[in-house]
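Removed from the display is one protein chain of the complex; every other protein chain stays in position.
Letters A, B and C mark the chains as written, and numbering starts fresh at 1 in each.
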Amino acid sequence: MIVVMKTGATEAQVVAVQKHVRELGFKDHRIHGEERNVVAVLGHVYPELVDELGVLDGVDTVVRISKPFKLASREVNPYDTVVKVGPLAIGNGTVIIMGGPCSVDSEENVMETARAVKAAGGHILRGGAFKPRSSPYAFRGHGEKGLHILAAARAETGLPIITEVMDARDVELVAGLADILQIGARNMQNFSLLDEVGRAGKPVMLKRGLSATIEEWLLAAEYILSHGNRDVILCERGIRTYETATRFTFDVNAIPLVKRLSHLPVIGDPSHATGKWYLVEPVGLAALAAGADGLQIEVHPNPDHALSDGAQSLTPANFAKLVQKARVLGAAMGRPVAPPIAELEAESRPARARKAS
Amino acid sequence: MIVVMKTGATEAQVVAVQKHVRELGFKDHRIHGEERNVVAVLGHVYPELVDELGVLDGVDTVVRISKPFKLASREVNPYDTVVKVGPLAIGNGTVIIMGGPCSVDSEENVMETARAVKAAGGHILRGGAFKPRSSPYAFRGHGEKGLHILAAARAETGLPIITEVMDARDVELVAGLADILQIGARNMQNFSLLDEVGRAGKPVMLKRGLSATIEEWLLAAEYILSHGNRDVILCERGIRTYETATRFTFDVNAIPLVKRLSHLPVIGDPSHATGKWYLVEPVGLAALAAGADGLQIEVHPNPDHALSDGAQSLTPANFAKLVQKARVLGAAMGRPVAPPIAELEAESRPARARKAS
Amino acid sequence: MIVVMKTGATEAQVVAVQKHVRELGFKDHRIHGEERNVVAVLGHVYPELVDELGVLDGVDTVVRISKPFKLASREVNPYDTVVKVGPLAIGNGTVIIMGGPCSVDSEENVMETARAVKAAGGHILRGGAFKPRSSPYAFRGHGEKGLHILAAARAETGLPIITEVMDARDVELVAGLADILQIGARNMQNFSLLDEVGRAGKPVMLKRGLSATIEEWLLAAEYILSHGNRDVILCERGIRTYETATRFTFDVNAIPLVKRLSHLPVIGDPSHATGKWYLVEPVGLAALAAGADGLQIEVHPNPDHALSDGAQSLTPANFAKLVQKARVLGAAMGRPVAPPIAELEAESRPARARKAS
Partner (left out) sequence: MIVVMKTGATEAQVVAVQKHVRELGFKDHRIHGEERNVVAVLGHVYPELVDELGVLDGVDTVVRISKPFKLASREVNPYDTVVKVGPLAIGNGTVIIMGGPCSVDSEENVMETARAVKAAGGHILRGGAFKPRSSPYAFRGHGEKGLHILAAARAETGLPIITEVMDARDVELVAGLADILQIGARNMQNFSLLDEVGRAGKPVMLKRGLSATIEEWLLAAEYILSHGNRDVILCERGIRTYETATRFTFDVNAIPLVKRLSHLPVIGDPSHATGKWYLVEPVGLAALAAGADGLQIEVHPNPDHALSDGAQSLTPANFAKLVQKARVLGAAMGRPVAPPIAELEAESRPARARKAS
């Protein structure tokens, strides 16, 4: 961080800034210019410090130079993080695809969807047992019962499951049943929850808050990483803008930018980002062309009767078409869609067997 | 809610929409037009239903007519809610002013600030014991110890205290010590927390989420109200826009609009909404001129050394000036600043004594 | 502007930056730090230069220190600009109020409105003869005929007139008939038009673009000022945000901030900023409490039949109420509403007569 003093700042003011910086536990370093002085602040600075120093007497401008996130940063760790989920590897240069209903409704529907996701070549089953809803009168999910429905679908299909956890008190329960914990957009800055999933020992997919900056998103990841959980996956799901023709605006810029700033894998969610099923395929393919490590897609056997977000769900047939196009695109661009889970399982079995023997 | 069918929609499609509406537990009512059919949906509809019906075959547009919030709505309850906090009444046509540090730091500073708030004619002491911070490396508050510092300041000054609760697991603790529970902007859609404070038996001040629509804000209030807690206060604290010259954009339009849509009191927070101490007074006065029931202001005896948000804190002297100007403005506009807490206490004592006797 | 080099930047890279800065016509000044070098860029830098220097090898960050606007800046001219329009003074510490129809429709309506504005104590008549409309099929104004209607209303009432000019080719025509030229929000960065009104010899009111930053707004003012026209008035009319409950979001923060950054007067337009007549009064009063030098209000004798923007127009009766409240507020806050135009005229006549004799 660089504190630029005003042209006419007094020596006493510069010294006061230096003293203040030291009191906060940072190191200071003064640069004597001809026209003005500059005080560099060294250490793990945080974003709010810009405002805190900016208010001191004689200060003109405060500028952050280093990024406030450390563990999430590619400067600290230049190598791509690869998150292992059973035989799957997320972030290793292949593309993985998650599919499933927004909400877990009936066991029949979830089973049917899970089979369809598997048959189409999808890799992970998604489904919400705990649902954040803007209205207290909307369906809020089946809770624990929903988790068991997902687990049953995993038992039959072999697909790992990802599901949202909304309450710090539920983390243990959800972590006991799910393969990946999902933090929803509305909870991206629920810091108690971030602390808890940081200690849960399971991979976490962190959705970007609907008005979070990229920096805030990476700082939220930093919360999880700082507890020792290195298996963090990011998910771009659209940001809130003035445009109302789509539910959110998919920030495709964010995908290559985050890949440059951070070593964490990034998934695109075109279902929530558009809110319209007919935009899911083109925006999903765009996410992959921009470098996403995978997609999360809403799939429902009967979108007209889904308990939430039917408008943005693909039918199994349309999901299969999307996976097929992703395959063609990925093959052409050198980022192939990962083989089906059963093949990965078969490949990895001898390896594990060897290790075990 | 009104479902407008396409011009060429078939009879079967219209019937399917009607059937679907009934399956979801709503009543339907069909309007036969010459060119197109319209299906009215009656009952407690929720926002997501627009998308869910919009995806059905033959549907052109779905339009909400009634508001999705009920208990928060002035249509349901036309009379202004007045929240009583000790001798104070929030929302009764007078203006109340909350002041205090962003974070509770040392007991000395909090005591000094509390005395200054009281001396200036402020009514409520604010201070954060649990602090949401975007970075895990920033100061996150003194927690329970901070609550006791606030309680000590209340004991000395008689000012009721308001403090943020961030975690559903802390609600009982905080409700045991604070007079008003504050839900921060980042937790406006932390639905588990809303449920919990809805059951806590203490007044709740709900800050608007930094990208929440007015409707989402009132729906979040609805969560609290739906648990039987009618003492909900709203707080406009600035929304996130493209403008970066100020930290947020104070949505002054929201104040009269919310007062029209809802019976709940509305407080303005110009400190967070601007991020700059020299904008706090003019924007605070603007909030009052627009009809706010009060202000929440950051005050610190030594803003340069505040542990958070010093840039937006007023000195005690500047806070006193703001209260004085609010008094002049309020008197002119027929919305007087409430008398100091000691006077209110004195006034209410005989009344209580009479009741007791 | 400060160019912060990367920690490991080579001497050659620093020298290349310095050379580049000089080639662009700026002066450079190097600050040797222990860990990194900094190059200060001196001269009239422009915003785009941040990106242009940021791309050079070895550069970490580029930071603007001085403001890109000069003539509009309070640093250059610390004294409030007062714009004289006949006997009126805009920006002298009193409040002036403009009222009138969005579009000039019939002569009868304009006359009736002008009389009502005058009777209520309004100072300036507004009305659009040339109307920007998002659709080519909407009413686009009566053009020159509308200007003559406005001039006739001025002749009868003595109120100066303000009207929008949208096309550089019309500046001469409009400047010949109007007292103040208005640049609409959609033309705030129509640079040809700004150049032309800069040469027109008439006061100009520059509305903020609907997604313009405060800096872009002041730079647009700079275009006009740079042609020697010092009579520039700014007008905040709401910015586009994600919130759709109101047409725009009135950026009340901008009023005190612009008054601090610039010496130019600032008018608030709550009619366009809210889009709803019942929000015009509270938001207008808020603008005044925040320090605005005046208001621009839509008034129509029969808002239901206005050719544009009826929804946000006040009836003459409601306009009179607003002026009355502004008077009370202004008197209390030490920023009185200016006396009616006839009184100002009477006051200034002897002075002029004396000069003439």
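By definition in this document, contacts are C-beta pairs under 8 Å (C-beta built on N, C-alpha and C of every residue); 3 or more make two chains touch, one makes a residue touch a chain.
Just so it is clear, the structure is predicted and the values come from calculations on it, not from any experiment.
S.K.: Consider the whole complex, including the chain that is not shown, and state which of C:250, C:277 or C:319 touches that chain.
M.R.: Touching the chain that is not displayed is residue C:277.
S.K.: Out of A:168, A:214, A:235 or A:297, which touches the unshown chain?
M.R.: Going through A:168, A:214, A:235 or A:297 one by one, A:214 is the residue touching the chain not shown.
S.K.: Please pick, from C:1, C:210 or C:320, the residue that touches the omitted chain in the full complex.
M.R.: C:210
S.K.: Could you tell which one of B:29, B:84 or B:145 touches the chain left off the display?
M.R.: In the complete complex, the chain left out is touched by residue B:29.
S.K.: Across the whole complex, list the residues on subunit A that are touched by the chain not included here.
M.R.: Subunit A touches the missing chain through residues 211, 213-215, 238-239, 241-246, 249-257, 260, 273-274, 276, 278-279, 282-283, 285-291, 325, 328-329, 331-333.
S.K.: Counting contacts across the full complex, list the positions on subunit B that touch the omitted chain.
M.R.: Counting only subunit B, the missing chain is touched by 2, 4, 29, 31-36, 38, 40, 60-61, 63, 65, 211, 240-242, 244.
S.K.: In the whole complex, what residues of subunit C lie against the chain that is missing from view?
M.R.: 20, 23, 44, 46-48, 51-52, 54-57, 68-69, 132-138, 140, 166-169, 186-187, 189-192, 210-211, 216, 219-220, 222-223, 226, 240, 247, 275, 277, 303-306, 308-312
Convention: only the chains that are shown with their structure count from here on.
S.K.: Whole-Å distance, subunit A centre to subunit C centre, using C-alpha means?
M.R.: Roughly 42 Å, centre to centre.
S.K.: Averaged over CA atoms, how far is the centre of subunit B from the centre of subunit C? Could you give it in whole Å?
M.R.: 33
S.K.: Can you pull out the residues of subunit A that are in contact with at least two other chains?
M.R.: In subunit A, 211, 240 touch at least two other chains.
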